[in-house]
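Worksheet: the structure to be examined is printed underneath.
Missing here: one protein chain of the complex. Every other protein chain is in place.
Chain naming follows the written order as A, B and C, and within any one chain the residues start at number 1.
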Amino acid sequence: MNDSALTIISRVEGDATIVSPAGDIDLNGAPAFKSQLRTIQSALKPGGRLVIDLSAVPYMDSSGLATMIESMQAARRQSFKLILCGLTPRVRAIFEIAKLHTVFTIKGTLAEALAA
Amino acid sequence: MNDSALTIISRVEGDATIVSPAGDIDLNGAPAFKSQLRTIQSALKPGGRLVIDLSAVPYMDSSGLATMIESMQAARRQSFKLILCGLTPRVRAIFEIAKLHTVFTIKGTLAEALAA
Amino acid sequence: MSAEQPHVRLEILSNPLLNCGAREMVASMSRRMGFAEDAACQIALAVDEALCNIERHGYDRQTDRPIWLSLHAIGGLAQNGTSSSPTEGLKIVIEDEAQQIDPNLIKSRPLDEIRPGGLGVHIIREVMDEVIYEQRPNSGMRLTMIKMRNPQPKKDNGAPP
Partner (left out) sequence: MSAEQPHVRLEILSNPLLNCGAREMVASMSRRMGFAEDAACQIALAVDEALCNIERHGYDRQTDRPIWLSLHAIGGLAQNGTSSSPTEGLKIVIEDEAQQIDPNLIKSRPLDEIRPGGLGVHIIREVMDEVIYEQRPNSGMRLTMIKMRNPQPKKDNGAPP
């Protein structure tokens, strides 16, 4: 990963794995994020939860959306629950433009996502 | 003023006039801000306070600094007190680069400025 | 469409690392021209998606090829001190020297099938008022996009519903 680009922190809380990317998820940052997500997902148990906290992501483009869709597909395959939270207005807008805001489980805050 | 550029709101609270610019104070925005400040200052009484709340100013350049210095000169001439507050890190940095951070009275929050 | 000169011309290499600068430049200038925050973000998104497509499809991920972007403020730019923005819309032209393809092949897919990829062209057509892909006379492609500040009811751009 670039020094400057996206940084990704993940931690486990109960049955939830929380992934917190910080930075833009665009064509420059998405590949590293995707490969880290794959590694994290491969360790998830059926019935577990993956919470992606997007509150520190000021910008996302279709490369980021593709990464989220891949994660959703993994969730179906491996029977874990995928929850997105903390979308800034700019990021929320791109989910809406791509008609994906009703396809994902999207919560307001991390607390709401963990309570879901 | 441009539809999009700096917007400036001012209100009176006790002996303090609070001016809240929102937007960048740069070569594009400074002239309008400067002329509004002059109008506001011309109504100030000796012993009164002018608080400029910069919390909604993401960026300022030397045109903005010049505007602030003009205001300080008016404060000396007219014997009102000038207090700046709410500087974002990016705006604070330019005061420091120009060695002006010790020349102005700068408070953290608007509440602190009003209590000063 | 206006035949006037652009107000801004940008040339960047086809490295995705640089896309952030191009899109933030366009967002920032759009705001100053009087576009609302959401519209400025949409314009930036369309620019970014167009750059991504050139980098991935046109140049096949080569990172050292040129991309040209020009901005023309339709109606002109505010002069310092004027009371409102005369800018009626923004015309953005993005050109490359990449492989040429039939503009009719650049199209968005139906969105009801949820899968990664295939969203860029949809996004561009959704957020901009006019979108025209064409081959440049000698080499490469040209994408012309227009967004008006107070858009007319949207024309059909030939995108599938």
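We adopt the following convention: a residue touches a chain if its C-beta (ideal position, glycine included) is under 8 Å from a C-beta of that chain, and two chains touch if they have at least 3 such contacts.
The structure presented is a predicted model; accordingly, all values stated were derived computationally and were not measured.
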Visible chains in contact with the missing one: A, B, C
Touching residue (missing chain; options B:A22, B:A56 or B:A98): B:A98
Residues of chain A in contact with the chain not shown: 1-5, 27-28, 31-32
On chain B, residues whose C-beta touches the chain left out of the figure: 2, 5, 24, 26-28, 59, 61-63, 65-67, 69-70, 72-73, 89-90, 93-94, 97-100, 103
Touch residues of chain C, complete complex, unshown partner: 7-13, 15-18, 20-22, 24-29, 31-33, 61, 63, 77-80
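Please note the rule applied: only the chains that are shown with their structure count from here on.
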Topology of the chain contact graph, where touching chains are joined (line, ring, star, complete, other): line
Which of A-C and B-C has more C-beta pairs touching across its chains: A-C
Centre-of-Cα separation between chain B and chain A, whole angstrom: 41
Chain centre separation in whole Å, for chain C relative to chain B (CA means): 38
Set of chain C residues in contact with two or more other chains: none
Shared interface positions of chain A, touching two or more other chains: none
